[in-house]
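Structure provided below as structure tokens; questions to follow.
The complex is shown incomplete by one protein chain, all other protein chains being positioned as in the whole.
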Amino acid sequence: MRENKVMGIIFSDMHDSALGALTENRTTASVPFGGRYRLIDFTLSNMVNSDISDIGIITKSNYQSLMDHVGAGRPWDLARKRGGLAIIPPFASHGGLGIYRGRLEALAGALSYIRHNDAKYVMISDSDVIANVDLRDMVKQHIASNAQMTLLYKTITVGPDLKGEDLTLMTLDEETGDVKDIARYASAKGQQNLYLNVLLIEKTLLERMINDAMSHDQYSMVRHCIQPAVGRMTVKGYAFEGYATKIENMNSYFAAHMDLLKPEVRTELFPKDRPVFTKVRDQVSVRYGLSSKVGNSLIADGCIINGEVYNSIIFRGAKIGKDAVVRNCIIMQNTYVGDNAHLEYVISDKDVLIKDSRTLVGYETHPIYISKGDTI
Amino acid sequence: MRENKVMGIIFSDMHDSALGALTENRTTASVPFGGRYRLIDFTLSNMVNSDISDIGIITKSNYQSLMDHVGAGRPWDLARKRGGLAIIPPFASHGGLGIYRGRLEALAGALSYIRHNDAKYVMISDSDVIANVDLRDMVKQHIASNAQMTLLYKTITVGPDLKGEDLTLMTLDEETGDVKDIARYASAKGQQNLYLNVLLIEKTLLERMINDAMSHDQYSMVRHCIQPAVGRMTVKGYAFEGYATKIENMNSYFAAHMDLLKPEVRTELFPKDRPVFTKVRDQVSVRYGLSSKVGNSLIADGCIINGEVYNSIIFRGAKIGKDAVVRNCIIMQNTYVGDNAHLEYVISDKDVLIKDSRTLVGYETHPIYISKGDTI
Amino acid sequence: MLRKKEWIAMLLAGGQGSRLYALTQNLAKPAVPFGGKYRIIDFPLSNCINSGIDTVGVLTQYQPMVLNEYLGNGQPWDLDRNDGGVFVLPPYQKSSGSDWYTGTANAIYQNINFIERYDPSYVLILSGDHIYKMDYEKMLAYHKEKGADCTIAVLQVPLEEASRFGIMNAYPDGTIYEFEEKPPEPKSNLASMGIYIFTWEKMRKYLIADANDPNSQKDFGKNILPAMLNDNQKMVAYPFEGYWKDVGTIDSLWEANMDLLDPKVPLDLYDDSWKIYSRTPVMPPHYVSNEAEIQNSMITEGCTIDGKVDFSVLFYGVVVEEGAIVRDSIVMPGSVIKKGAVVEYSIIAENSVIGEGAKVGQRPEDAEDRDQWGIAVVGNNVKVGKGAVVPPKAMLDHDVQGVE
Partner (left out) sequence: MLRKKEWIAMLLAGGQGSRLYALTQNLAKPAVPFGGKYRIIDFPLSNCINSGIDTVGVLTQYQPMVLNEYLGNGQPWDLDRNDGGVFVLPPYQKSSGSDWYTGTANAIYQNINFIERYDPSYVLILSGDHIYKMDYEKMLAYHKEKGADCTIAVLQVPLEEASRFGIMNAYPDGTIYEFEEKPPEPKSNLASMGIYIFTWEKMRKYLIADANDPNSQKDFGKNILPAMLNDNQKMVAYPFEGYWKDVGTIDSLWEANMDLLDPKVPLDLYDDSWKIYSRTPVMPPHYVSNEAEIQNSMITEGCTIDGKVDFSVLFYGVVVEEGAIVRDSIVMPGSVIKKGAVVEYSIIAENSVIGEGAKVGQRPEDAEDRDQWGIAVVGNNVKVGKGAVVPPKAMLDHDVQGVE
């Protein structure tokens, strides 16, 4: 009944293997980020802030932590009577193997969910991009340009911005904005249009493509759906101009956190009128002791800071002991850093205990990762 | 912090194989019952009406329909910020095979969920019993008698009440109420104490038993947990005096519906102060046409009745055509019975279409089952 | 912090609704039951959510508690939102003093702060005593397309009845050039439905001006709209087609319920794409015994029918005992019609009991004095004793002793 309604589909685990230890017990979507968030918070909030309120999250395995995080969708106002948030588990509609080879195949498992929705368009997104995007503008362009597909991209300079490891890049017709080519490149250079794995498509077209793909045993979104459409359908690019970064591996995960320390990045990621929602934990304000010293750091609620913290991101409920020094670190939830400990270039996962006077020093390109629950 | 808090665990699919066609696309828990309910509504409502508000539902497969039904738990007031309803999917904690051989093994997958709760007791229940039980009395008896386990049972006469196919029966010490023996019997006769597969146990004891079972590759609740405890621990029975019936197969499913037509059964199942909650569907009142005739039937909201209905249960949104005759039937949601059709002893699943003037006649012991979505 | 909203709705839930006297003794008019499962307010609220409005202020000062509890967290209407939802807004004390609402415009004026929290571009004004289904989003599109400051939904009524309504005289393009309140000689048949969309900035200005005008009655129809028209603001009539009924009187409430039994009346409650939502207690399906006879009626969950029901609407949890007859009547939630009682052309409010063999109401054809005939009303929680007679057109708000 709502005209031009858009529904959302989010892949929660397309990049699990690339993130290594971070996704050992969780999906890409539920990787902690930025002091109090999980990666999926950005995609979910972008959709919700863009009036997309029926959202299905496709999962494969390891999704208990994801379910714990999103719950019924309340923080994103997706706990709706009609529509709202849906977790689409692996056994949903097909065989029961619970595995899929690509996004297109994963969508097949969500076909009945998609079909039952009364939306006209579907916004399909991965959950590994950190950006605050007003997707309404993308929808507007899609409708105005009579496109059959619109692909979100960002113009980047490979090298400084991204390492150019296996990126999906697009070539665009400068006049029409039509996508002329899209492909994966292992070693691109210079200015490039990076596909952000966000696709807007008419629902009926998507349903047809999924059915076609199932009949032909095809599974890849880019290879079997977008590439064949280029040239035959109206496939447009929508350029995102703001801050965006993909979490591709531990290094880009670390780099994205360091980006957060720049005020201009925070301004772009956390505008007042498009908040990034996340699960509420009812933590107390941060308590700074008499001997604390902090510089260029982000500190989330529930922390107790008695030591020194520089160039670091401290997640909710962490405790930094007296005379401890934490420098260039990502300290996740409930990590306890003992008195006199000394940490540099450390990524400590949740519930880590660093005992008094321990020293751990990594290097910018090789941060030390400490697994969830470990004691050092 | 709440004294004597009880948490609940419900098995959603222990009886899938026994129910045959009814569970082809759903778990036992989500089998439709009584015009507007699903089987699990009775167990869930019993728990909620007995102040049990942290409830985990253990699932294996086929659980999309269950998730659709229970959602975030809102109808049972289980959409809580703390506690409330949790779906425990198969991949939760162990290997990832998603199959289990018995209740005890299934509980192993829920161990971390159980451990994290601050309850003192755990109420463990199947979802195949139709009864309205005030479990608070059972908890009171459990505490007063210093029992380590309390088992819910009903004294029945095998034969008329139940067919005696593979029942778990208990022998009790008449003076102390201690359970002296519990075992499965394929051919019991006369008055017997039928175990209703509802067990109350102290949480720490349960956790220990689950861990023990995992170490010894044990999986059966009755065989590896209750039977060894009999004689060694204080295992008590709690007798339920009211109406209770187990849905064991298609025949007992049919018989339980016919029971619903008795006012005394409805009075016991639907007392005003312990309502049976279920998902709200916002259906309109039933519309009776000028030519309708109805006797001894239960009709749920959203139906349109233009024909004749006798000794039947008509689920939400069904339509009975002009001059159609429906007798001794269970007509599930959105079934359409055409004009002049004639049905006796038919169980039609959801979304069935019976065309005009079709005749289908079964027999009491052999009702005709029509699968979901079929057209006759 | 809150996101700007394109529009929100303000629902004037009104006062006691004294013309419904026995039905509104303890509750506001919008909370009066309707159509087996609903209350009147379910219609505008469901229209809102179906039209994409997620924030509704409900203005009332009469018995707001029942409404407050009925609306609760707004969940049945999917109005349970982190940012927005449904709010009951009674009058309150400010540091500058306190006021009851003195008119429809004043009620909105006193809640300007509420509206501004959402920074809406448009405000939809609704009232709480109409039964209809309407896509307000289409009306908003019309408002924008016409570049209007105020859009008023209008219904074509038979010209001979037009003098009972507020009539909009408009040019062919929809622009209104004149209002007439109940004109003796109407120039058009476009009746105002009491549904307005205002461009908020304009509305705000006129509300403040009106509040400062000591001679104003603080009423939308009498003050705000004429003032805007006077100032040559762009006001347009939005034509509505479909079922619409004011249920502010006993007769119209009874008729509107009976309309549901008439297949020719275009109010389709079965349409899944425009559901009417409500909060109802969970009850088992209704039971019909072998002794029952039901014809052309609506029966709801939790009912038990052993008697005869004919051309009637029965709400949830109603009991009709053996030998009882309910005919051309409305029986609201939880009421019991005892053995052998006869209820005709009546409205029985909630949780009442009609005793054995009692007679409530009468068919018009059986009435001795047709001028004195009318729908009989039995109020909430009223007990009519065994064998007692409640005559047609009665308005019963207290128990009646039985006759042995």
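So that you can tell them apart, the chains are marked A, B and C in the order they are listed, and the count of residues begins at 1 in each.
Methods note: a residue touches a chain if its C-beta (ideal position, glycine included) is under 8 Å from a C-beta of that chain, and two chains touch if they have at least 3 such contacts.
Since we're looking at a predicted model, the values are computed, not measured.
Taking every chain of the complex into account, the chain not shown here touches A, B, C.
When the whole complex is considered, the residue among C:P90, C:P186 or C:P285 that touches the unshown chain is C:P90. From the options B:H15, B:K60, B:R74 or B:H342, the residue with contact to the chain not on display is B:R74. Only one of A:I313, A:V337 or A:I370 touches the chain withheld from this view, namely A:I313. Of the options A:G20, A:G295 or A:G373, the residue whose C-beta touches the omitted chain is A:G295. The omitted chain makes contact with just one of the residues C:W100, C:Y177 or C:Y270: C:W100. Chain C meets the missing chain through residues 1, 15-16, 24-26, 61-65, 68-69, 72-75, 80, 85, 87, 89-95, 98, 100, 111, 113-114, 117, 281.
In the full complex, the hidden chain is touched by chain A at residues 34-36, 74-75, 261, 263, 266, 269-270, 275-278, 280, 282-290, 292-302, 304, 309-310, 313-314.
Counting over the whole complex, chain B has residues 1-3, 49, 74-75, 77, 79-82, 118, 272-275 touching the chain that is not drawn.
Everything below uses one rule, namely that only the chains that are shown with their structure count from here on.
Chain centroids computed from C-alpha atoms place B closest to the centre of all protein C-alpha atoms shown. If you average the Cα atoms of chain A and of chain B, the two centres end up 40 Å apart. Within chain C, the positions touching two or more other chains are listed as 75-76, 277.
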